[in-house]
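One protein chain omitted, others in place.
Let's turn to chain A:
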């Protein structure tokens, strides 16, 4: 029998309802796995007592026959989500010790359905990063290693703790957030499924804001079916987020027939990059073949403004971040720097923010302030917003021409080693988001599905991009890929 912490959500749901095991037993198995995995640095706050109490409550609900799908399922929560009474720091020193007096809507919905909180997961500071190396808690080590090489690898970012925890079976699933690829890239790097829903599908209320027009929460799971089940639990309109959409939430799991006959899958030529590793090119070709074998029609398409997505993103996201992060003032919550005699309010702000923000966050806040400042606004910010219109139009035209979904690689490479990318060139790290960031700019749903391994034994992911509000059909396309790719890749435990 599968170890209980290695169960999928669907297996746990079915087994709990049958009485094969209890929520408490699954939770115990996860807590044990978490305590044995400190070397990964995935969990930054553990809440075992809370988890066991929630598990007992879930068992009572199961016994009473009142059990939604997530009831009794232990999950990890990205540190970006506010959780009442439990530390939420967005992996930043500026929120050191912050205990939200309220619960995010996404997590509230999970708890209302009886899910069990195991604790908070590491991430890049304020979700700004693609390797989990900007975290105030230190980097996460991926549960994966290259064959014959013990160097620690990145699990990706920003939802690196979530990806590592799910991949290593420390929890059954985790929440992530995705502003430029922060769910999909780490999912691809660790061999799990990551879904970024349509902008507005999930409430952003209580999720620490990075770039409000791009941020979206979503599930990080072991299977496509689990992504459907978890999305069902967290999606839907919320009076507390005016950008959450008043659009009905369909039954996502019911859409998973695996039948994609007649679906038209677009393959955008602009995603074929110069110097793309052969293993990524081969994976993409394999994905096309898998979907074609399943009966889908593969069509070549063009998304002509693709190459401008990354530069537009790195104007728009910092601009929004500089505005959102203005709230960290050393007055209302979080860190306040020690003041010198004679220091005034401006000193308080400047010292607190200098001490509390890490290097990448400072860079982005300053870039944002620069591109929004008088004299530069039109040249940078306004132009980027116009380019964003063109990027969205590219997708609209492809969908209008009859394409149902779009297939691309999820990342331009497999996972890299900690310390291997970036250094004194921040742009080198940004290039990780090249295939994912277009989707955030256009507000579309997209999913990363494990689809193969590279020569070093690391998982690789493919991305499927869907139409707005088309998560059900998108999940079904992903299901076909998953069926063709076979069982999910599992890392060998070294920790």
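Note that in this section contacts are C-beta pairs under 8 Å (C-beta built on N, C-alpha and C of every residue); 3 or more make two chains touch, one makes a residue touch a chain; residues count from 1.
Everything that follows uses one rule, which is that contacts and distances are computed from a predicted model.
Visitor: Given the options "Carbohydrate ABC transporter membrane protein 1, CUT1 family", "ANTAR domain-containing protein", "Aspartyl/glutamyl-tRNA(Asn/Gln) amidotransferase subunit C" or "Xanthine dehydrogenase family protein molybdopterin-binding subunit", which would UniProt use as the protein name of the unshown chain?
Guide: "Aspartyl/glutamyl-tRNA(Asn/Gln) amidotransferase subunit C"
Visitor: Given the contact definition stated above, which residue among A:6, A:57, A:255 or A:390 touches the chain not shown here?
Guide: A:390
Visitor: Out of A:32, A:45, A:243 or A:483, which residue would touch the omitted chain in the full complex?
Guide: A:243
Visitor: I'm checking contacts with the chain that's been left out. Which of A:74, A:334 or A:489 qualifies?
Guide: Answering carefully, the residue with contact to the hidden chain is A:334.
Visitor: Among A:13, A:145 or A:351, single out the residue that touches the unshown chain.
Guide: A:351
Visitor: Among A:17, A:50, A:288 or A:363, choose the residue that contacts the chain missing from this document, as touch is defined above.
Guide: That would be A:363, which touches the missing chain.
Visitor: Give me the chain A residues in contact with the hidden chain, please.
Guide: 97-99, 101-102, 198-200, 213-214, 239, 242-243, 245-246, 305, 307-308, 310-312, 314-315, 322, 326, 329-336, 339, 343-351, 353-354, 357, 362-363, 365-370, 373, 380, 382-390, 392, 424-427, 430, 441, 443, 468
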